[in-house]
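With one protein chain held back, the other chains of the complex are shown just where they sit.
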Amino acid sequence: MSERIIDPATKGWAASWYEASARARIDGLLDTGSFREVIGPEQRRMSPHLPLFDLPRAFDDGMIVGSGRLDGQPVLVAAQEGRFMGGAFGEVHGAKLVGLLRAALALKPAAVLILFDTGGVRLQEANAGETAIAEVMRAITQLRAAGVPVIGLIGGRAGAYGGGGLIAATCSRLVVSEGGRISVSGPEVIETNKGAEEFDSRDRALVWRTMGGKHRRLTGGADAYADDTVAAFRQAALDLIGRAPAFDLATLEAEQARLEQRLTRFGDCRDATEIWARLGVNDPEAVPALTTADFDALLARLGETTHDAR
Amino acid sequence: MTLAEILASLFPEGHSVTVADGLVNGEGPFRGGRLAVIGIDGDTALGVDGACRLAGHVLDVVRRGDATPILVAIDSDSQRMSRRDELLGLNEYLAHLAKTLLLADAKGHPTVGLIYGHSAAGAFIATALATRVLVGLPGANPSVMDLPSVARVTKLPLDRLEAMAKDTPVFAPGLDNMVRTGAVQAVLDPDQPLAEQIAAVIDALPAEDTRDRAGRERGGRPVAEAIAAQVVREAAFG
Partner (left out) sequence: MEKLSFRHTTQNALAGAKAQAITGVVASGNLEVLLERALPATECTVEIETPIRGYGEVWAAVVADFVARAQPGGLRITINDGGARPDTVSLRLLQGARLMEV
């Protein structure tokens, strides 16, 4: 068993976003002591369905929602626990996020922060999870149209897969770290359905450069690249709140043009390194090992990867 | 019903809807105006290229500035599962398509999903589930995953899953279960003209997202509505 038993009272343990629990991420992200959870674990609003499958439940169903402050500004926050059922969307899990987004329409917070850590839909509650994802996407666009930025933070062990990837791309802005993968079909799903020649899920380097944070940031699939620390995610979220694109026809026309251009420019590429080379990266093979500072310098040179077309 | 039968029933006077590479696009006369149709036919998987083209069609309708209703007719596979699609950012393309439909809705275009065949996972979320109201036709078969695959992943025997599926709509594939979950509002009658039935659906569009309420009333999602409502009630700034 590799999971460490860590005392949250000791400092420094939460430094890694990837390693931290959902609760620890929230605590480190928000102003100290400002988080107010809604439907906390003591209410025991657990999945009504998992017992049918003889599976253990979690008190919060792997989704923690509530309000707090980010540098003094009122924000609503939702965090998925990627270690419970892979952070997957079940009925309660999804409904808590739907409720938070609906609450935001009336509360008008400075932002809603979604801390993604999900493999997608929870198969044991698949219809409820899938429907909740559709409800979440509708609610996010309504919020954005009302002028509330929705910021996604992606750097957890489960990434943002399946419907989680679709929700992520519905947000106003996305922060991603090296470990944060964004994708619809996961490596194992592609391999199972199409064979190892199509995608070798054991080739971790291939997984990172096809779905990982650097590739998504380089191609405009994310807006900020953060070190794998809670502090870096906090700073990136703060930076993005004031720069959220509107949700209107102009934005979606710009996104249409951006996505069409991507197909035209990179549609025949087999590997991410080919895309990076065409973007103007001099040494694509070196990208995976770049430090955050060097990667940010590279992004600044490329310019075009930063946009408002989301 | 086949797509051709659906279109004939919707547009007895004829239409301009065509299918290319499994992608449906066009329009026909409807209540003195037009009904735009996009969709996926023939159990086709939805990848980056198809999602981009469909989104372009939706934006063309929105750009006209009227309130033309949009029908999203779906008989698709799941999202296309390939290295190329994920390399190019399939999540952005599928979300973009959903966003164009949600924008159309916000700008006054009634959006109605019509599932008449299969659909699953990302393709379902990006199309039929991104409309204001989704209806189905008998024989439609939406699913997240088929039961044999669920059996593999959950390591439960298939016969036990099949037995559970009978009274547990929350996980089992099929149109009836998506009706009980609240995702599909109603099942239309293939023997009656679809034009009138779609018109009635448009006339009765709910003002807000009522899928979780339907899920509670129909027993497919027993707690979602109450959970979401509790968060709305209790979320506050101290």
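Residue numbering begins at 1 within each chain, and the chains themselves are lettered A and B in the order written.
As a convention for this text, a contact is a pair of C-beta atoms (placed from the backbone, for glycine too) under 8 Å apart; a residue touches a chain by one contact, two chains touch by 3 or more.
Note that the coordinates shown come from a computational prediction; the quantities given were computed from them, not determined experimentally.
Taking the whole complex into account, name the chains on display that the unshown chain touches.
By the stated touch criterion, the chain not on view contacts A.
For the chain left off this view, which of A:81, A:125, A:191 or A:255 is in contact with it?
If we include the chain that is not displayed, A:81 is the one touching it.
Write down which of A:39, A:58, A:153 or A:259 is the residue touching the left-out chain.
Residue touching the chain left out of view: A:58.
Across the whole complex, list the residues on chain A that are touched by the chain not included here.
Residues 1, 3, 5, 7-9, 21, 23, 40-42, 44, 51, 54-59, 81, 83-84 of chain A touch the chain absent from view.
Quick note on the criterion: only the chains that are shown with their structure count from here on.
How about chain B: which of its residues touch chain A in the complex?
48-49, 52, 55-56, 59, 62-63, 79, 81-96, 98-100, 102-103, 106-107, 121-122, 124-126, 129-130, 143-145, 150, 153-154, 156, 164, 168-172, 177-178, 181-183, 209, 211-212, 215, 220-225, 227-232, 234-238
Would you pull the chain A residues touching chain B in the complex into a rising list?
34, 36, 38-39, 45, 48-49, 52-53, 65-67, 74, 76, 91-92, 94-96, 98-100, 102-104, 106-107, 109, 121, 123-135, 137-139, 141-142, 145, 160, 162-163, 165-170, 182-185, 189-190, 193-194, 198-199, 210-211, 215-216, 219, 221, 247-249, 252-253, 255-256, 259-260, 262-263, 266-267, 269-272, 275
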